[in-house]
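Partial view: only certain chains, each at its native spot in the assembly.
Lettered A, B and C in written order, each chain numbered from 1.
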Amino acid sequence: SGQETAPAASAAGPKSGKLTIAYLQKQGDQQYFVDEADGAKAAAAELGDVDIKVVNLGTDANKAISEVDSVIAQKVDGIIIVVPDQQIGPQVIQAATAAGIPIMASDDVIKDASGAEAAFAGFDGTAMGNAVGTKAAELYKSAGWSAADTRILSAYKQDLSVCGQRVDGAKDAFTKAVGSDAPSIVDIGTDNSATDAQNKAGAVITANAGVKNWIVWGCNDENETGVVTALQNSGVAPASIVGVGLGAYLTCKDWAAGQQTGNKAALFISGVEVGKAALTSMVGLVRDGTPLPAKSIAKTAIVDQSNWQAEGVVCT
Amino acid sequence: MSAPTAQRPETALAKEVAAAPRPTLGRRIMTTIGVQNISLLIAIVALVAVIGSQNPLFFGIDNVRVIGTAVAVSGLLAVVQTVVIIMGALDISVGSIAGLASVTSAMIFTVAGPLLGVVGALGLGLLCGLVNGCIIVFGRVNPVIATLATLAAYKGVAQLVSDGRAQGYTGADGFFVFLARGTLVGIPSLIWVLIVLAVLMHVVLRYTSIGRNIYAVGGNDVASRLAGININRYILGVYMMTGAVAAIAGILITARTGSGQPVSGSEGLELESITAAALGGAALKGGKGTIMGTILAVILLGILTNGMTLLDVNAFWQNVAKGGLLVVAVIIQQLRSGERRIGLPA
Amino acid sequence: MNDSIRTERAGRAHEVVLSAKQIGKHFGPVVALTGVDLELRAGEVTAIMGENGAGKSTLLKILTGDYRPDSGELRLGGEVTDFSEPSQSRAAGLRVIAQEPEIVPHVSVAENIYVGAIRSQGLLFNRRALEKRAAKDLARYGFDRIVSPQTIGSRLSAAQRQVVEIMRAVIDKPRVICFDEPTSSLGDEESALLFDLIATLRDEGVAVGYVSHRMNEIFRLADRITVLRDGKLVGTKKTEDTDHNDLVRMMVGRDLSQLFSRERQTAGEPVLELRDVGTDDVSHIDLTVRAGEVVGVAGLVGAGRSELMKAIVGDLPVTSGTVLVKGRPVSFRSPADSIAAGIGFAPEERKAEALIMQRTVRDNIVLAVLPKLARGIFVSEKGERAIARTYIDQLRIRTPSTEQLVKNLSGGNQQKVVLARWLAHNPSLLVLDEPTRGVDVGAKAEIYAIIDQLAQQGVAILVVSSELPEVLGLSDRIYVMAGGTVTGTLDCTEATEESILALAMTETRAPAAR
């Protein structure tokens, strides 16, 4: 990661006293983002004299704008945002810059109107997908399956741009690793819940009778575990399934219980770490004038049944 | 005084009544199923024909099972929503109650086993329903507003108790696994749950005084009260029943996903259940609706979703097609009833 | 409205303004009308008579364009018309006052009167001006003493609703106006106002159609009488060429006699006693009904009779005094309690308070006896049908089957369904609020006979009625109410229409503020 200063960072000078940092998150009720907020809070407590304000944006781009306005009106000292849609980046950056408040993107990159990226902490969607696709390709090759009797099931909410980036990333990495003779991909449109993934996958499995082996990925762990459950319910043996989750918070449950499962691996991103990193950088900028690092890439790991605990996955 | 008219000769009217022809067998089947339901049946048959001709795998027993298990959760909610709608009300909080029940059942299960998990979730469902009912009856809050409010509140509670995380793991427990994947006489247990509940509700609505009174309350609550029905008790009772069934739906979600889901999987179920009930012929003004119609609507919607995925229809087209077919199904249903095209349809 | 226009629009006296020829209408298997002719003449009142379900309301609905006839032809002022919407008949100068007043609940009386006819002046409409106009129109016909233009629709009593419905039709001077049982919910005072109004309309050259089951009104108002039976035309006669018995024969196809003879008997133990009872609307009521006795309650509209009945059956709270049923003090918390104590109550407004319109005749009849019919919680549809059949026959309810929806019955037959419900309950005290509203002469006689029979079987009966002959003919004793309290009690031997009216118009304190 480079050391250039991000464009929005120059807006504010050093400041002493109590700081308030706003952490605006899309889908703030999801486990990963809850973790992220917890990480930020922990870092704030460590740094001392920092108040942190966590706001849930849901998947609502319009609400995101409202809440950015709102925290600006409350004169916070810094804004960290996970946007529900990257297209709103210019508006968000513009609003913060106009108010002289430093802004930083978390989890999803945002750009201003001229195309310059704001400082970023996390691990973006395409990179996540790449990691999943690479792992899936590795497992596929080692299983020795043939492309003809294998299908890839890719389950995601199709109108959510971040989901598109993740599965596209997985696809790219997979094809790159496997080459031209890759199994064909079946897209499954879901509402990102495990039950819907199960229901929709049921129909897809029917439509692909005769397929022996399956590779599964999705926009999140709900999608991936839902599809794997549907496969197993329809009688596919765990050995014939390569499921690579995204998040590890649901896949870990099978592993914790010591079950034979098609959920072979998962990408684990520590939300806690992302939250800590983002907040630490922001406080560094506001308090000491340390420029925001343009990109702080979060620590990620591909975990499986053998190492998930060691990597720090918390399974509730 | 002698009743002046006791010995009246048979009038034309009396003859008319007596001469009413015995209904033919076909007619009797018609009236048993109901005109509305017949249009639904026709729609289902047409849809099955179209989808099956494109992909014969659709007819596989496996796929029938897939459809059945896919509609079990929403079907349960649609059935109870029908009862609520017949009573002239609505329950928008069913999805939230299901989510709350899902996550609590898994959490209780983790520390105290499946029986207490189920019982605890059911109790919580009853409580949520009671709260809904009390807000409506004693707080005098319109059912839509009341349950919109508790939709938010119960969801918040579910998130609070679970810290927004999926909780527990039920995938290794015999009971939950049986619920999720088990079969009885070749029929998946999920479908059994729906069948049992639907038959139960059908019997209650059609053959018991309780059911009759629910129709009466929905049809005219003032008249029902004056005829001696304790309408408050019915409202509270129906909401409690709805809460309990929503809790069962939540337990099924837990079983299917293997863990307690505070929100995922139960969001949006309220609209689905209302859609199915209304498509099945329940009038939102109350007093009208049948479980049979709702179940047919649930099946129709289930086949639609399954078929479109099976035929690999893009998710965006699925929305358009779903909306369009819904409209067509209802229009056919309505036009058959020959109603005048004036004003707002009930 | 401008006078010159009015004279122009109103036809010359006795000219046929509206003629209907060979009208036919059926609803599924039910034939409501076949080959019916009707003529309405300028400056004349034509009465339309017939038993419940004869097709009177259906005919009027065809005139307004609410229903389209299956066959036949309508002419208005000589021209063939084919109304497909009420707005067209309205524009052509034809109005019908519907049997069930339709009120817009959350707007004022003024707006209710001018509904559909509110015109903006310039861009905006002026609420004040509308209320003033409404007040003026109400005052012109003397209805200002019955309802005020500011009252909200949902708060109107049955009589007030009827007045609004009437005003709606007369405000812009139609050429033809038809009344469908307008007096069924009016008291004598309001009825008198209405008759004056009809006379005025007639004198102005309007063609008036008038449906009623009340013979004395017909003879007082009508110039001609058209009689329907079973959806067919029996004939049209000039009023002077016919009499009461002749009309009844035409309507029911036979003679009716002894409408009001009651077999009086010595009353038994008191079934209901009210001692100084008060509610939010009535106060200081002392009243006793004994077994085998028919007690009438008379009074003008708004006297508080209906409120008292609802308090007796536990629908409204009793706030002071004691109620005793069979000598025991009771305090009913809901109608369910009073029903359990053997009281039956047929309320005044059948559509709003008694019937479940979209359910069947059977469902409606058995509603209050369902627990008795049920085995455990399971109902017996066979038993229900049997009960429904019994009362359909006994009350001669005109319905194709027990499974007909109540909303498809004629008004009078709906009323009979309400009565059937309470007869099925077999009560020891029967409270009837306007039990013969909209019921035809034949059926009335049957209802009176049933009341008499019940009294002989020892049932105590409390009847509220605004029809004085009915009260006088039925009651053993008559309580007269005014201003929310009882102003006098009359024995059947001493009561006359005059003595009742005198008590009913007694000045009392202002009604309790609400």
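The rule we apply is simple: a contact is a pair of C-beta atoms (placed from the backbone, for glycine too) under 8 Å apart; a residue touches a chain by one contact, two chains touch by 3 or more.
In this text, all values refer to a predicted model and were calculated from it rather than measured experimentally.
For the assembly as a whole, chain copy numbers read A x1, B x2, C x1.
Please note the rule applied: only the chains that are shown with their structure count from here on.
Computed from the mean C-alpha positions, the centre of chain A lies at a distance of 71 Å from the centre of chain C.
Averaging Cα coordinates per chain places chain A and chain B 36 Å apart.
Annotation for chain A: no residues touch 2 or more other chains. Residues 29-31, 34, 158-159, 186, 188-189, 191-196, 198-200, 202-207, 209, 222, 225-226, 229, 233-234, 249-250, 253-254, 256-257, 259, 315-316 of chain A are the ones that touch chain B when the two sit in their complex. Chain B contributes residues 1-6, 8-9, 11-14, 16-17, 20, 207-210, 212-213, 215-216, 219-220, 222-230, 283, 287-288 to its touches with chain C in the complex. Chain contact summary for the complex, chain B toward chain A: residues 55, 57-58, 60, 62-63, 66-67, 69-70, 73, 159, 162-169, 171-172, 180-181, 253, 256-259, 261, 263-265, 267-268, 305-307, 309-312, 314-316, 318.
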